[in-house]
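Working notes for the structure below.
Here the complex is missing one protein chain, while the rest keep their positions.
This part shows subunit A:
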Amino acid sequence: MTKRLRNLFIPVIAVLLGILSGTLIMIVSGYDPIAGFTSLWYGAFGDLYYTGEVIRQVTPYILSGLAVAFAFRVGLFNIGVEGQLIVGWLAAVWIGVAFELPKVIHLPLAILTAAVAGAIWAFIPGLLKAKFRVHEVIVTIMMNYIALHITNYIIRTVLSEKSDKTKTIFESASLRSPFLEGLTDYSRLHWGILISLACAFTMWFLLEKTTIGYELRSVGFNHHASQYAGMNVNRNIILSMIISGAFAGLAGAMEGLGTFGYAAVKGGFTGVGFDGIAVALLGGNTAVGVIFSALLFGALKVGALNMPLESGIPNELVDIIIALIVFFVASSYMIRWIIDRFNNKGVK
């Protein structure tokens, strides 16, 4: 089996195993799996409204998936996407409520600020990794909580008077689109999906077609070899975290400027950043893969909301399936081992 085919094979098997486990769980819990999956499918694609919501959910998933994938390709594990997303969300909304400008200036400014805020939040772990060799996983986890508490504090004290959410952003900073909403039976679909797709293209182009991308990937493959070849490893580490954080910040802008139009005090994380890890992993850390796996997870998440209504199955079932898919992809050694055994038998 060629390497390319096998790379496609593992995520597909992982998804199938995940769905199979979901079926088993439904049977064991006394639910009807056929009714369950039917309601899941209907909740995702059975109606134009639902489809619009799926694409809306896919929008931040693509960006958070890209953020994780980009860092991964340079050999870094950015668990801090969640925190960078929250910071980006707040920054975008801040610009959205603070000024009233013509749309051509205001909207790009808000989006850019979100990207910069996310990039700054990711710059810190990048710098610590490059200068002090501090493991980025721990630092980014800590940065998530710092982001959560600081943004909550700012929302309560600076952007509102002890209220739990900010004002709604001015129309001139909004990504919302009456046209797309009308097209999908008044879902919350907004223009952000175009930004997500453009970012996926940017990541592919940057990594595969430019010198910078070549260096970044090379650092991801082997620090030492890149160093000997005269590349500046530390600069590449920081750069990759900045770009990764910018993607994450943009994912926050999608929520702040598109879906919600405000920022609210959060008791816990949004989950989009952590789901981004699942998206990137299943997508094999490539731009195209991320788009497809974001579509899958977006459909699962939105479709799940219909499950309790139609078949009485708790929507958390989908969270279980997603977690198991992550396990199966991560344990690809097992899948590869099984495939190899089958292949060897075929040869003999």
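The rule we apply is simple: a contact is a pair of C-beta atoms (placed from the backbone, for glycine too) under 8 Å apart; a residue touches a chain by one contact, two chains touch by 3 or more; residues count from 1.
Operating definition for what follows: contacts and distances are computed from a predicted model.
K.L.:
For the chain that is missing from this picture, which UniProt protein name fits: "NADH-quinone oxidoreductase subunit D", "Nitric oxide reductase", "Inner-membrane translocator" or "LPXTG cell wall anchor domain-containing protein"?
P.N.:
"Inner-membrane translocator"
K.L.:
Identify the residue among A:F201, A:F221 or A:F327 that touches the chain left out of the display.
P.N.:
A:F327
K.L.:
Touching the left-out chain: which of A:L40, A:L63, A:A115 or A:M143?
P.N.:
Among A:L40, A:L63, A:A115 or A:M143, only A:M143 touches the chain that is not shown.
K.L.:
Taking the full complex into account, what residues of subunit A touch the chain not shown?
P.N.:
Within subunit A, the residues that touch the unshown chain are 25, 29, 77, 79, 128, 132, 134-135, 137-139, 141-146, 149-150, 152-153, 157, 267-268, 274, 277-278, 281, 314, 316-320, 322-324, 326-327, 330-334.
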